[in-house]
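Below is one structure, written out as structure tokens; comments come after it.
Removed: one protein chain of the complex. Kept in place: all other protein chains.
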Amino acid sequence: MNQVDCTIIENRELTRGNFLLTLRVPRQFSKPQPGQFVHLRLSTDGEPLLRRPYSLEGFFERGRIRAIRIYYSVVGRGSRILSMHPKGRELDLIGPLGVGFQISRKKKTSLLVAGGRGVAPLLFLARRLRERKRPHVFLFGAKSKYELYGYRDVRGGRLHLATDDGSVGYHGSVLDLLQREWEEAGHTPDTAEIFTCGPHGLLHAVADFARDRGVRCEASLEGPMACGVGACRGCPIPLRPEHDGAGYPAMCVEGPVYDATAVDWERLP
Amino acid sequence: MNQVDCTIIENRELTRGNFLLTLRVPRQFSKPQPGQFVHLRLSTDGEPLLRRPYSLEGFFERGRIRAIRIYYSVVGRGSRILSMHPKGRELDLIGPLGVGFQISRKKKTSLLVAGGRGVAPLLFLARRLRERKRPHVFLFGAKSKYELYGYRDVRGGRLHLATDDGSVGYHGSVLDLLQREWEEAGHTPDTAEIFTCGPHGLLHAVADFARDRGVRCEASLEGPMACGVGACRGCPIPLRPEHDGAGYPAMCVEGPVYDATAVDWERLP
Amino acid sequence: MTPATKPDLRVRIGSLELRNPVLVASGIIGYGREYERLVNLGAIGGIVTKTVTLRPRAGNPPPRVVETAAGMLNSIGIENPGLEGYHAVKVPILRDLPCARIVSVEGEDVAEFCELVRGVDASGVADAIEVNISCPNVGPHGMRYSTDAGNARDVMTAIRPLTRLPLIAKLTPNVTRIAEIAEACADHGADAVSLVNTFVGMAVDSRTRKPILGTVLGGLSGPAIKPLALAKVWEVVQAVDIPVVGMGGIAKPADALEFLLAGCVAVEIGTAMFADPGLPESCVAGIADYVRGMREHSVDAVIGAMIVPEGRGVIRAGKAQRENARATRAASGGSS
Partner (left out) sequence: MTPATKPDLRVRIGSLELRNPVLVASGIIGYGREYERLVNLGAIGGIVTKTVTLRPRAGNPPPRVVETAAGMLNSIGIENPGLEGYHAVKVPILRDLPCARIVSVEGEDVAEFCELVRGVDASGVADAIEVNISCPNVGPHGMRYSTDAGNARDVMTAIRPLTRLPLIAKLTPNVTRIAEIAEACADHGADAVSLVNTFVGMAVDSRTRKPILGTVLGGLSGPAIKPLALAKVWEVVQAVDIPVVGMGGIAKPADALEFLLAGCVAVEIGTAMFADPGLPESCVAGIADYVRGMREHSVDAVIGAMIVPEGRGVIRAGKAQRENARATRAASGGSS
């Protein structure tokens, strides 16, 4: 982890309000793991006051050039400011931060369950799984085909799409895809593990699915952060009662990827 | 006075940190007088919180198009944001506000004493004097020739320049020019009046000059403002002890052009 | 009476019915005249006038305002024409206003408060009186009244018999327990309390090495104080039964809603109006939209509707009144 200045190579609106940001990072930026995030300073005039955390969609090295990608949505003042930064602008970031997805030693099939813009870290993970030649299945649900970002890149494993409006793929929730995949492919806790990222409701449901079946399941969490480095204790992960005594792990250092079956989703903001 | 949306026609950096802003104003924006100002909202996201007052450098009508010009310097966060607004951006302004320069009924020679960017409202005034065929002399001092904005436009009367570094015109203060003009041209309080705008120190000195000689002298004042329309009483003009009882006139409605010899310059912020 | 109809935004402060819960705060809009071309007063609930004192006040030496991070400091010092000037100059202006006129008064002692209340009542144009026992800018006197529950009680007890107009006590936030002062006011005749006035603040210019304001200290207002104002409101709505009027940093309709949800019966718009004179009107529109979004027909459904986590407080302020209003409307079978 380091604080580095990086340069915007591209900051492009892909679909309404959804941007792909490509940043050139210096050598001091160490190689990130899928699921890790960076803490971006969006302006130096104090507005917004705090940095904003963004998961990495990818990390690329070509010759001496290192770049990271972030896939983000405009939801508030910080992301709006970010969306207005032109190519060539320098941005101060701290990263890579947190712990990423842990692929089991034991060879299991990874089921990647992505919802909406939560697809970003899972695309990074899928590339890693492909490099490592690990079997995986990519399940991706979104509101409509316009929100289905990046899936064309998924090449190493099977891909199933779902949309709420039926404009592409299965007409319904990605949760149904998971259920179907689980049953049809005959996965077991011994042969499969789940990695998920997406809206709160989806993660909660996937976590319940996994806990019911005793499957290993990691989710990439989101929540407000201040320092991003474990110092302020502002980003507690609430755990289920049976984990009492573990206190509140800090999302920024013990997460953002965390055992989904341990999280108390009712109490996660 | 009205609140109107206007469109940036041009926002050009003339010399380092000094910009000329041309705004297309709608019909509801009534014809302004030299010395009046507009209260500009520089952003709608609350940063900066308050509007910023700017004197008009000019008002132009060509066919159905009405435009105003502002000559401004980047000194803080508001003006920095203003300087980044591109052509075509809409700006919300309230104006024209305040009282402008009052040319005497009696035909006198107007001595216009400008310091630095304080030249802006005096250029507007000079154009008006020329239209009205009133004799006037334009005295303009600045740090260097790079800060001498707009004087090439001055055509109706005599023009004397001064720079602190001697790069153009008289090497020294515009106050010396005033002194010289006064003596050499043989002006008297009966035949001449002074209009001035510029840095605090210059205005103070010109005011002293005028009071010593009993000359009518109006200065365009600057100071912090909140509402700009006389409601908040945040912009008091401190008056000299002999004017006690007049209270604190509000710079935004009883100024910004005010009798310079009545102002207590020591207490003006 | 489906949610699609125009929602009923009427609220009551004592005997005063406002057409909607959006007021302009004292000191922001003078007596209504200066902003008449910029604000559609016919669309909002009312205005609170600049505070009137017994004698005219020239106000404090300049500079009187300075912008800070998301806020501004002011040290106006209650510049106003005094009670006589009020009668002569301001009453005619107020007479013609197309919204409720709440006249703000501040005395240096109990006797002055009495004289002011009598005078304003007699002027015939006030729909209510805001009793400013909270200004931080007039030295020891204002602060004395503002920070002591006993003084608040003395003032309220003395002025209550002098008028039938609703009395709204305006409180300072610069105290350890604002609820104590609110309780004192409620117990001694206030029809409502309004809060917050400004927080005491200061700024220094490191270039000149001088305090920026002529008075060194001033009052902080604007979005910076909104979280603090809400916390003070939260303390008060749990402590008193009378209606609470909330303010402090409201800069968009959602801010006004935060105060209503937290239990305020109305809000006052201050500093943010200087940038956006249309703000009070857009707050009215935003509140109406919100009521519709809740599929309700009256703003009563919003007031105090915050979902409070178990064991973390109960909103008392204005509850009886709201329930009463609901019942009355149900009985009469309709809204506006």
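Labels for the chains are A, B and C, by order of writing; each one numbers its residues from 1.
To be clear about the criterion, a contact is a pair of C-beta atoms (placed from the backbone, for glycine too) under 8 Å apart; a residue touches a chain by one contact, two chains touch by 3 or more.
Keep in mind the model is a prediction, meaning the values are calculated, not measured.
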Contacts of the hidden chain among displayed chains: A, C
Hidden partner chain, residues of subunit A it touches: 1-3, 41, 44, 46-51, 94, 223-238, 247-248, 253, 267-269
For subunit C, residues in touch with the removed chain: 68-71, 73, 147, 174-176, 199-204, 206, 208-211, 214-217, 220, 222-228, 230-231, 234, 249, 251, 254, 257-258, 261-262, 290, 305-309, 312-313
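Going forward, only the chains that are shown with their structure count from here on.
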Identity of the most central chain, Cα criterion: C
Whole-Å gap separating subunit B and subunit C, where each centre is the average of the chain's CA atoms: 38
Where subunit A and subunit C are represented by their mean Cα positions, the distance between them in whole Å: 46
Inter-chain centre distance, subunit A versus subunit B - centres from mean C-alpha coordinates, in Å: 56
Junction residues of subunit B, two or more chains touched: 47
Multi-chain contact sites of subunit C, meaning residues that touch two or more partners: none
